[in-house]
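With one protein chain held back, the other chains of the complex are shown just where they sit.
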Amino acid sequence: MVIVMTPEATQQDVDAVVDLVATAGGDAFVSRGVNRTIIGLVGDIAQFGTLNIGSLPGVADVIRVSTPYKLVSRENHPERSTVRVGGVPIGPDTVTLIAGPCAVETPEQTLGAARMAIAAGATLLRGGAFKPRTSPYAFQGLGEAGLRILAEVREETGLPIVTEVVDAREVDLVASYADMLQVGTRNMQNFALLRAVGAAGRPVMLKRGMNATIEEWLMAAEYIAQRGNLDIVLCERGIRTFETATRNTLDISAVPVVQRLSHLPVIVDPSHSGGHRDLVLPLTRSAIAAGADGVIIDVHPHPEQALCDGPQALVDGDLGELARVMRDFPPLLDRVAATALVPVP
Amino acid sequence: MVIVMTPEATQQDVDAVVDLVATAGGDAFVSRGVNRTIIGLVGDIAQFGTLNIGSLPGVADVIRVSTPYKLVSRENHPERSTVRVGGVPIGPDTVTLIAGPCAVETPEQTLGAARMAIAAGATLLRGGAFKPRTSPYAFQGLGEAGLRILAEVREETGLPIVTEVVDAREVDLVASYADMLQVGTRNMQNFALLRAVGAAGRPVMLKRGMNATIEEWLMAAEYIAQRGNLDIVLCERGIRTFETATRNTLDISAVPVVQRLSHLPVIVDPSHSGGHRDLVLPLTRSAIAAGADGVIIDVHPHPEQALCDGPQALVDGDLGELARVMRDFPPLLDRVAATALVPVP
Amino acid sequence: MVIVMTPEATQQDVDAVVDLVATAGGDAFVSRGVNRTIIGLVGDIAQFGTLNIGSLPGVADVIRVSTPYKLVSRENHPERSTVRVGGVPIGPDTVTLIAGPCAVETPEQTLGAARMAIAAGATLLRGGAFKPRTSPYAFQGLGEAGLRILAEVREETGLPIVTEVVDAREVDLVASYADMLQVGTRNMQNFALLRAVGAAGRPVMLKRGMNATIEEWLMAAEYIAQRGNLDIVLCERGIRTFETATRNTLDISAVPVVQRLSHLPVIVDPSHSGGHRDLVLPLTRSAIAAGADGVIIDVHPHPEQALCDGPQALVDGDLGELARVMRDFPPLLDRVAATALVPVP
Partner (left out) sequence: MVIVMTPEATQQDVDAVVDLVATAGGDAFVSRGVNRTIIGLVGDIAQFGTLNIGSLPGVADVIRVSTPYKLVSRENHPERSTVRVGGVPIGPDTVTLIAGPCAVETPEQTLGAARMAIAAGATLLRGGAFKPRTSPYAFQGLGEAGLRILAEVREETGLPIVTEVVDAREVDLVASYADMLQVGTRNMQNFALLRAVGAAGRPVMLKRGMNATIEEWLMAAEYIAQRGNLDIVLCERGIRTFETATRNTLDISAVPVVQRLSHLPVIVDPSHSGGHRDLVLPLTRSAIAAGADGVIIDVHPHPEQALCDGPQALVDGDLGELARVMRDFPPLLDRVAATALVPVP
């Protein structure tokens, strides 16, 4: 059971809830978010039901949910949510295309990729300035210089920015540039980072851990939600299996499964799951058809020179077909491409 | 390297190839198929190239392919194949719906399921008479009595039959009733069975082993092809991973990957991969959008009474939407539903 | 619930059980084994308990077990079993070494490998005459000629023979030569083969499917047991995971887990799980220390010429250390090497 306090609730109000729960032999975990305090109760749920907690001063909501995740569960929030990123919707009525380079390398490369993104129908720009790499000897991203490039390209194109943050100490820095913070697959259970992005006042894209069950993924989202931030978009990006023909195995079933369990939007990354340019378009079509609320795709003006993941980036010749997919498939699912709603300069 | 002999080739012709290869230090594996003999060469391929084997009497084709599978490879067969089952095409121009009960239980249930299949746009009927079950105490299928029911329902509805065979000793029996033989996931590397269906003179649907790599799957198809039978349809039905939210993890990427590697058609089983009724429609849309040449779906008039896999069978209320998907999605991929081609009585 | 009939039970006795169960709304699956008939009951178990089935004529035993596998469960058979193969025990008091070539190639190679096996302390000879291979172009074994070689080497050395059978139609042939029938990993759910070896009157070594859960493995053993054959030895040989540094991932925990769930002996194959010569000795020590009732190891006099799996075969230089392991480790687990009990000529 989770108690959501009103924004005006006092410390005394919070203490009163904790004390009442203690009298029933329960434990209360208090989590102070940006806007409000959330109290998770552990113990004999049936007993708590008799306590009439909802009538205490400062209590906004008492959430009784049978799943281990509470705030992100669809159980007491049947309507699916829409998250807005710099005005662009990601949610049940639209299909949103996020595109851009895997890593920000130069202003020219980033601007070129942004223009490719727009040509394909994208309304959000992706691009990594901080890159988590398996090898310490691989290119680790430009850091703040990369964030500045992204901001310039946003200025030039109007595209809001989605970019990854890998260190809780850098969340404020990244949030000062980004419209949406991305938590990558390797950090899905970096709980310090989850708490930090939960408090950063920016929408968050939470990629699924490559070894995470759907339940663990939703629990990770709960860490963010618990800090008072429900502007979370989940991103399926492939899981690790025995198959080596693809970089990862895109778990396409996760899209409808997550939408049944959670009210949060869920998008798909066909670039990192497949790991091959040839697979991006079929997997994009597949994701939209499965009901994904968006896709996030690597594009690069010169993938053969890319410092990161060149083999999976789309090139100029692919953009026409991607634009066609974005135009023709969403209507079959009673949706529109987000681009149709948001005029891009 | 693989040598395909002409149908008229004599034993002497075959011996001549084997002897010539031996002089170059190679080994020749002779496989006598229904219509023709196929000789696989192992050893120093470069050396074989100098032997001029193609000019020997009785040699129809010399296949030089770099992949470990030869006859099913797309490398020297760039055009994708169409397999016909009782006149119904499965191939690159169509999307074919195969539907029916997981297991044949009674004449009424089977006929009811067949009528559901037709209502949804199916042109082939699936139904198991021999069921491989994890538990020896579970329902194992009606055996030949089930095959007779299928034949009666074919008589009544005109739908050609796809049914599983689980024992090499029963291939002739099953082939005497079935229009297409199915090899199930647990038997994908039952090489005795593969050889037997390769010689049975019927198209074969080869389901992917739940733990098989795509390469192993194509090698299993090669066992069938080597017996002279290239009427093989591959069926992706989910692989086993750590995720337990779904029965198996549908490897949707396998569709475009297989189509790049092999000329054989590939279809998807959204019922067995997801294991939940709710997932069948999203996964069907997803499969067609990924480029699958067809789908195979469980339907049951009374799934709550089903002796096998009831929770994943579609019910009457789902058929309208399935029919809509079969009508609206194929055109977006420049295909037609197979139903549009084949009038069903 | 499972009913075991006496060897003398008549058809009339069996029918009486089936009829009685039907009156309680249950289903009875009758399985006629070599020595006795076994009847599996499906339905309302609590109801069956009131039927007093145990007092019917011809009923030897009524097995109430909560696990889905019944005859192989330890639940009503707390004492762990010992299986004897040509007089050699495999069970809780011993550690049995089975060794030999992966594939029988020539009389000299097989005899050489058998002598290596003896030098290392082996009391059973392994060797494949029928080889299930991923590629149809790979060496498939010598067939019956290989069985004859094994029989000659048994004559010469006194070692009983363990050899694989891959086709239900060949079980009688293989059983006429072999002391123990092996069912390989790819055939663990080849139910036709399981039933056939269950009726063959020989002990069976059942390798774990590389993708099989422990429960599925025990269910496969139940198929054999149901035919009246409880002389089953389970063999853990590695499962398929994402890790590619080893051929398979040896699931060493399966040894104690299986021993808690089943009374059957369980051995380990360190050669096929690791796939590298260097790993065989560490994994052998590890298996014995985990409590395995034996190990099965590839040895080859000239592995560089082996037609199958040469890289994992032990060579002469490894035998001394293997013999030392077989001598020193079992006593730490209050066991003796089986070799100490069975004088080998």
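We just call them A, B and C in the order they show up, numbering each chain from 1.
Heads up, the rule we're going with is that a contact is a pair of C-beta atoms (placed from the backbone, for glycine too) under 8 Å apart; a residue touches a chain by one contact, two chains touch by 3 or more.
These numbers come from a predicted model, not from an experiment.
Trainee: Given that one chain is not shown, what are the shown chains it touches?
Mentor: A, B, C
Trainee: Give the residue, chosen from A:G54, A:P68 or A:P331, that touches the chain omitted from the document.
Mentor: Final answer for the missing-chain contact: A:P68.
Trainee: Return the single residue from C:L51, C:L124, C:V171 or C:L283 that touches the missing chain.
Mentor: If we include the chain that is not displayed, C:L283 is the one touching it.
Trainee: With the full complex in mind, choose from C:N52, C:T106, C:S253 or C:Q305 the residue touching the hidden chain.
Mentor: If we include the chain that is not displayed, C:S253 is the one touching it.
Trainee: Can you tell me which of A:Q226, A:S271 or A:T284 touches the chain that was removed from the display?
Mentor: A:Q226
Trainee: Considering the entire assembly, which residues of chain B contact the chain that has been omitted?
Mentor: The list for chain B reads 240-242, 244.
Trainee: To test your reading of the contact rule: which positions on chain C touch the chain that is missing from view?
Mentor: Against the left-out chain, chain C lists 211, 213-215, 239, 241-246, 249-257, 260, 273-274, 278-279, 282-283, 285-291, 328-329, 332-333.
Trainee: Even though one chain is hidden, which residues of chain A still touch it in the full complex?
Mentor: Counting over the whole complex, chain A touches the hidden chain at residues 2, 29, 31, 40, 42, 68-70, 132-138, 166-169, 186-187, 189-193, 209-211, 216, 219, 222-223, 226, 240.
The criterion applied here is as follows: only the chains that are shown with their structure count from here on.
Trainee: Walk from chain A over to chain C along touching chains and report the minimum step count.
Mentor: Between chain A and chain C, the shortest chain-hopping route counts 1.
Trainee: So which chain ends up in the middle if you average the CA atoms?
Mentor: Answer by centroid distance: B.
Trainee: On C-alpha atoms only, rotate chain B onto chain C and read off the angle in steps of 5 degrees.
Mentor: In degrees, rounded to 5: 180.
Trainee: Taking the mean of the CA coordinates per chain, how far is chain A from chain B in Å?
Mentor: Distance between chain centres: 39 Å.
Trainee: Can you tell me which residues of chain A touch two or more of the remaining chains?
Mentor: 241-242, 244
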